[in-house]
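Heads up: the structure comes next, in structure tokens.
Other chains of the complex are left out, but the ones given are in their true place.
Going in written order, the chains are labelled A and B, and every chain counts its residues from 1.
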Amino acid sequence: MRYLPLTDADRSAMLDVIGAESIDALFADVPEAARLSSPIEGLPMHAGEMAVERHMARLAAQNLSAGEAPFFLGAGAYRHHIPASVDHLIQRGEFLTAYTPYQPEIAQGTLQMLFEFQTQVARLFGCAVANASMYDGSTACWEAIAMAGRVTRRSKALLSSGLHPHYASTARTMARFTGDAIVHSPPRLEPETDFAALAQAIDGETGCVVVQYPDILGRIGDMTALAEACHAAGALLVAVVTEPVSLGALRSPGEMGADIVVGEGQAIGVGLQFGGPYLGLFAVRDPKHVRQMPGRLCGETVDAEGKRGFVLTLSTREQHIRREKATSNICTNSGLCALAFSIHMTLLGEKGLRALAAENHRLACLAADRLATVPGVTVLNHSFFNEFTIVLERDARQVVRELADRGVLAGVSLGRLYPDGDRRENGLVVAVTETVTAEDIETYASALEECLR
Amino acid sequence: LEEPLIFEIGGADTCGVDLPTPPPLQGRGPGGGGGADIPHPNPSPEGEGLLGRLGGLLRTDPIGLPGLSEPETVRHYTRLSRQNYAIDCGIFPLGSCTMKHNPRLNEKVARLPGFADLHPLQPEATVQGALAVIDQLAHWLITLTGMDAVAMSPKAGAHGELCGILCIRAALEARGDMREVVLVPESAHGTNPATAAFAGYRVENIPATPEGRVDLAALTARLGPDVAAVMITNPNTCGLFEREMKAISDAVHAAGALVYCDGANFNAIVGRVRPGDLGIDAMHINLHKTFSTPHGGGGPGSGPVVLSEALAPFAPLPFVRKIGDAFELIEEGDGSEAAPDSFGRMTAFHGQMGMFTRALAYILSHGADGLRQVSGDAVLNANYMLRSLEDVLDAPFAASGPCMHEALFSDRHFAEGISTLDVAKALIDEGFHPMTMYFPLVVHGAMLVEPTECESKASLDQFIAALRSIAERARSGDQSLHQAPQLAPRRRLDETLAARKPVLAYEDPSSRT
């Protein structure tokens, strides 16, 4: 067994030191009835690397991967080109196989990277402080709602209808147990966001308003007025960014007054991975809110010789110190994904991020204009970044399946996201990144035309 | 050479990527009618007039993101990495935070485009292989634990705990039983009480016996109609198997409550004991601990939760179901018929797929026989550690029977003024990563050593020799221990300063006050 270094001779020698007869004897504290005397039945025995790789490769081959087809899915997970050096670097054993940096003297690599990551996220979001990452965007969104509750001591959260439905679902699940009140309804197929209506709906119970930017239908709303309305009412504005590349072209939520900005960082450096692991981003505009933040934080300090160094800090907020009084039960972050994000962002830099955003937007415009020429297709959006919604004359979920059969991964149907119907089922969210070619757009449009004929 | 921060070496004009088209969006300012009037250095025909579609929110101020060319980037992160210790560099004996060898096959498999380059919302027909991975891993987890179902979507151990407790609460609510208290042993991981509190429960501690196990009598005495659940870690954080687990479960069930097992230490018994046989109702499994998925400096995790028959109907969405030859993903829309009692969604999408592929590859590599050897060797290594050191280090539960995967020591024999921290830092100077310090809280100055099955006898002997010599110094009061580490990239870091005056983001010197 290739992962086990002990030889039988080692085992005997060690059992002698211990004074035990056998390895089985070391399990004497397990009641005999619960002790298995041989390998569990119904499972195969060990296998060589070649056999395992063949098995897994066979399963992988049963999927249609994004690179094999013109690909237009977004809705919270985006396919971008990731430079090869990102994956090379995150596979360095010193990053890949390190644990949480509990011993900072021998973990400065991870810690300095996290400090850089926090700064990148804070700047991207227009915030003062970001944490060292969370599970993903949806759980970060819930944590923001929970934090707003702690800050405002109010338990009602107004969720924009443009918030990703999985994020809203997640919040609703959690709120069911914490007793918070979540107000949310699915989006209407209109070209504009519901920010104005949300501002109207704020009341004295409202702890926070949660908006997505750009939203689930790809619409871009100015949150300046909404932020003012929130603040006037003593509520916090939470902004959710599921496509961080957009902030290479768009003003940051922090700049417009959002108090907590959370996001899904997957688009930068992490990849699609069928949904996980992803990267929760979490930042606050006002440094005074730091002590109410969930998740790990890395801070600068000095060592005994006065050299700059980094440590995990403010951990008195966390569960391993505070136990039941912690700001969150979160223990793990998404460190390796944060590293990938930070490396990719460093390769891009300001110039690259802006150029990437511009290219995404250019191609999305191209696609929107081309798809609008297909009979039976209406483009919903007036504004969008790299994702927009088209409305068909029949159920888009079925169209997506038919297009998949024709080798086009056409987008995310609203029927899948909002199975309750209500006239949204003809909507289809189409994302267009730099990985899409003009030829892909043409293939898509032609296939769609045939399909709708 | 000290490695600077990217903010100190990168520039706004430096870029380590070449993008397909040169013209970036540029403009004088936001607002107004958008971008039609924005000068475009190199307008392409398609590019004209597009900027108006950004809703008038074009970003114009500098963001402050430094860029590095590719050679500088590779060098920056390579140099940073060299300041880290990792399992690839040596033993990483963090008790309760199992750090095993991460097989490189698993990294390769997870990167197959057929897994890595799949969108979570692709049509089911295009992701049958991915759903099969989830289903196969689920099958192994259920079989290895002897349980009835498994929720795959939790993102990490603590998220799994939450999932389990929410299942329990949903099940109790479904029978109209609004219990308020969750009992947690004093030695539990901090996540246990935090999770229970988050789910709206009041947390009460259960005392331990002097030998380091749950006090069954005290527990039984506390049980009653207000107790919703008991959370037990088994093997526990003192490194001991809870001999009375079955009796505990029976007592809890008799009182109408449910048993949550913290499965962080499942690696000690995998392939040898099925928790389902001990009467537990829910248990999360840290894939990185038992099944060796990489933890990359603190994450990602993955925390599937196995469930008893009683709790299975309440498991979260989405989940995979096999219908005939095809796999289906059950989501909200299918919920009313397919999962009427599900407590809902815990996260976007379906869980940590990238960890599932790795864990499945690990499990298939070991097989049923190999996993049994894994737990056997892990326990053998820990007992070897315990018995090789108990003469120089106080081992509070050395008489409580064999330890499981980790050996627990205390600071009791150290001379005045010498602490567990000093011993840990001294290990750094010997070239080793220290053990877990000051956990579990029930032991003073605790040192929790978990070698795992991945260490050779030679490696253990080296570590034991180093720790023996440091222990001798600690007993004799060698004050130079306070100076450790001296050979690490940094001397001891001032954590108090970091917390008192938090500096959590880089500020440009020009903008510092």
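Criterion: contacts are C-beta pairs under 8 Å (C-beta built on N, C-alpha and C of every residue); 3 or more make two chains touch, one makes a residue touch a chain.
The model shown is predicted, which means the values in this text are computed figures rather than measured ones.
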Q. How does the whole complex break down by chain label?
A. A x2, B x2
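As a working rule, only the chains that are shown with their structure count from here on.
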Q. Approximately how many whole Å separate the CA-defined centres of chain A and chain B?
A. 17
